[in-house]
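Report on the following structure.
With one protein chain withheld, the remaining protein chains of the complex are depicted in position.
A, B and C label the chains in the order they appear, each numbered from 1.
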């Protein structure tokens, strides 16, 4: 059994930083000591000058997701290995029920993909592609027996994942009763499809039109609608995924001011990248940044507002929505028709760094950095106190983060299975130094990898700890 | 040196509860252990079935405050002893500069009252009764040298504590530069005084008219004004004290949605007591509940909104505004003229219990209970990580709270120097069990007192850790 | 040719009341004179003590509407005669295209019903039951050639009139280009149908459940959604019909504060009647008040807010949504299943009176009374200056209203083809005294009827005069 003492570091908790030494025994954190008070006779890791933070929890990934005739390019193997490199030691991926399928079959398929292949621990949300009596019953069963306590619905993608407002309402009512959280892709896909068809009919086929045909008003509208439907479902807990527009944030903030159980996440891409500079890159280059919700205009205050939302907790979580597609053969499917470009950006490896850059840029405190990438997703999705905190008894998922280090992001150095990087050339004023997953050092301070496929375990989740 | 292990308890942190054993060595927390992993050979306190929480921090007390020709009836001796009984191990009292006085003289006077008399640790905010060039310079000196990093101004009480908007602006500008927080008593006292004179002229002299002449609109107005002035002072951090009205809360929430460094506290009296039932009690009885801001109408949603604000963190802190006056000879000064009733309610002993009752009533989570009474005030006012958290290296200010216990509040049992209780007959479904102050058990599980006058030390505070 | 001078009355214009004599020549108003300055040698009507107002314009009626297997019980003959008795000299009825029908065929059918049968002038809006390429083209043709410049869509009634958000968006885009106004029945019918089925499954079959299953949140949601869709359609003019909930009004008000071309009407039933007192009447009695949007709870501030909205012009128009069904054989279709009750209340005869009562009750000024029932609907729907004002050159549609009179409403006295009255027993402190339609006295001061079927003419409407 491992026994390790991490000494001389600064632990970052929800209340802020404090100096403490962390004792790891086996897979767990055994104790926290005032500096120097720990046992003398054990192996140590020197964390001088480092932040000691809980392994990050990425609550939104799509490994091997089938989409538009292809598959997300990271398997659970490659994707979770990249996650480990980036300081993320838990992912919550989305198992998928498609319309007409049995929910449990979809779940079984995802277990099949993940089992034995993961480098870090993993859990599942369930996408409900078709709400009917059977899938409502399945919700109860997944909550009770399978450790799946969150269900994602789509107001976009008619004919694929789309649920109508009646289906959404029924799922919300059921969640209200069984304690689950409803996660929502909040874009008015019915209206968007009209705009998309009109754009294509006008010959507007370049990647930027993916963004132009998904205007902020249709994200804000769907966000508002989801909040009202949750109100009708007697305040069913609601979690808006990948929020990108200021106006959608305003809807969330107003619901929260009214005391509602409404939460939202954003993603690093919305904090840094823009409609014009990335999605509007010359030629077909912008395809790399086709994701939904889309990148927003740099001429509007979206990015500043999202940072503000993270500070004030109107945005509770930063996830990646990791959904990588290679440029060659995958993104290229949409040459001449932006609507055929597979939607998604790969970033599971970079979230800890990209949000830390916000600390450097005075956008966020250290405590909020850790909350938004680790503690809150763990609490939100029923993984606390096993994950998301540095506390005795918790899993020894620990990251030493070096504020004196530097990280250059690019396709030459990343570990994701992608032939390009959405963040090519970005340089972060900090570095993931050492990563422990359940007591094992999987990445050491020199960047050597000691993890292995199959180390990662499936996590049965409880109900959310985060409700008002 | 004490060595003590608190075993079998449930620690409540900002992220929620977890099981841990807490090792106290001397005046500090030396370590937290996963249950059972602590040293075997030390004295233990059994916390089975108890919550282990940081000693509470009351950021708003007025011991021995001179007011209306009399003095608040608790000395630092009696008041801090009562605080200890109630699980509060730190108070931040208000030193007072009156108009024309030298700020440092006021501070020295308060040190004189407190030094050697306190049972628990104490710090000071500084009330500026007159903002001028000298007191602005004094602000810098208090921040730099005296550990005083928050300054309170009054928009009420013309001729006593009142500052005009120009003075407020100047103090805010200075605070913006030296890092201090401006605390604001936000009521439009100029307009209130007109209403008071008009009421008295109509023969409306009963205590309830204290409340009627301080309508919510004049609290909301002042709150809004303070927020705008802080904006002009380049977003000076602003902390609204004793917020009681829904409409004032809306102003705070809107500022926070806009990303502003605006914070607010409420007090237990506003969460439970009302204009009609208490302040409007028959005869002169209502005088017991004369405080400013006043109790609000039960026919309006103030109380529910305040609980909502505590959940959403638009209200960050619960303080007591402990300012006790005896009924006899003190409150009675205002018979026949409500404006002569000394303003204040005593409650330093009951805050931990009264907010815990909100947990029982499903108004608040355990984590928010601890944040609002201990962690956030400590962070807000520069006492973190020494106070406000259960963490290695922090002061061993620890409370064992028994959710199976019961607390009956009343003048026969309380320890404050008051001849009545504002909370007479209230029964709480929980009990302060054991209290440690800097490693010393001052109250044991049987309610015996082991503390002593002079144990409490003055705390030099740093700048706020809580800014966005 | 008639020549008539209405003398001694007080004309009510948009800017307020003024004394003037009104000269009618033929079908038109020939002149307005300062009192006593008119020609001496003509027939006069003495309007001493009366208000002289433009004949009212009811912008929302449904004569002979097929609904739920039956027909609204007023024909254009009986309905427009009742309108005349009530001081309404123009109606704008809804011609209907059902899904799959040719728009122009629907219009022709409505012309067939109305032509030669109307007692007062009439125009048509067009209901689009199915938005597709053909009906979009038809919109242009109706605007250009048929004098139909407003189109109504439904977010409720799936399978009957319902349009999805893509259809709505396309119709709005077209309206934006051809200058028409989109009228919206704003209720989320998809979600409502779920609530209806659930209620029926629980055995909740009484009329009140019609209201309970259409909660305010689903009206507010749809209102908000329509506003956002109109924003995407480059600020297409939008007119919300039969607004009944405070929360929907808030959405309209916010859009208007933002400078948007968003308008709304309410109906008398929402200003006076309630969920509990009418829709919740014992037994099946409540069926009389089944209409959509439903009557709202008296425990919430809806009615006061609607009056407020009329004062501030956030509500621009009062229409009746006249859609009468007899209790016997019609409303009774829904015994045992509230969802089978034909939706509608008859009131075309009472609007002038019911809104005037608001003047008596100090809810509304005289000017706003006339604006909301006559001037604004005429301007909104392209009938100004022919209708809606007392001005030289306008049609001599004139009502003398007697503020000293009294109107008792009830089935025994009304002229609508209904076997009951939604307003039975209501007494109004005012009375429609004399009514002129295009220069003809159709109702005289003694209540005698001089009108005739076929007098009413079809009005080709222009574009709205009311856009910001």
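Odds and ends about this structure:
The rule is short, and it goes like this: a residue touches a chain if its C-beta (ideal position, glycine included) is under 8 Å from a C-beta of that chain, and two chains touch if they have at least 3 such contacts.
Source: prediction; values computed, not measured.
In the full assembly, the chain not pictured is in contact with B, C, by the touch criterion defined above. Of the listed positions C:14, C:70 or C:178, the one in contact with the omitted chain in the full complex is C:14.
Within the set B:170, B:210 or B:368, the residue that contacts the chain not displayed is B:170. The omitted chain makes contact with chain B at the following residues, 164-166, 168-170, 188, 190-191, 193-195, 215, 217-218, 220-221, 224-225, 228-229, 231-232.
Listed for chain C, the residues touching the missing chain in the whole complex are 13-21, 25, 28-35, 37-38, 250, 253-254, 256-259, 308, 311-314, 365, 375, 379, 384-385, 388-389, 391-394, 465, 468.
Everything that follows uses one rule, which is that only the chains that are shown with their structure count from here on.
Interchain contacts link the chains end to end along an open line, per the touch definition above. Copies chain A and chain B of the same chain sequence form an interface built mainly from equivalent positions, shared numbers / all numbers used being over half.
Taking the mean of each chain's C-alpha atoms as its centre, the chain lying closest to the overall protein C-alpha centroid is A.
Averaged C-alpha coordinates put the centre of chain B at 57 Å from the centre of chain C.
One simple way to say how far apart two chains are is to compare their mean CA positions; for chain A and chain C this gives 51 Å. Between chain A and chain B, the centres computed from C-alpha atoms are 39 Å apart.
Multi-chain contact residues of chain B (touching two or more other chains) are absent.
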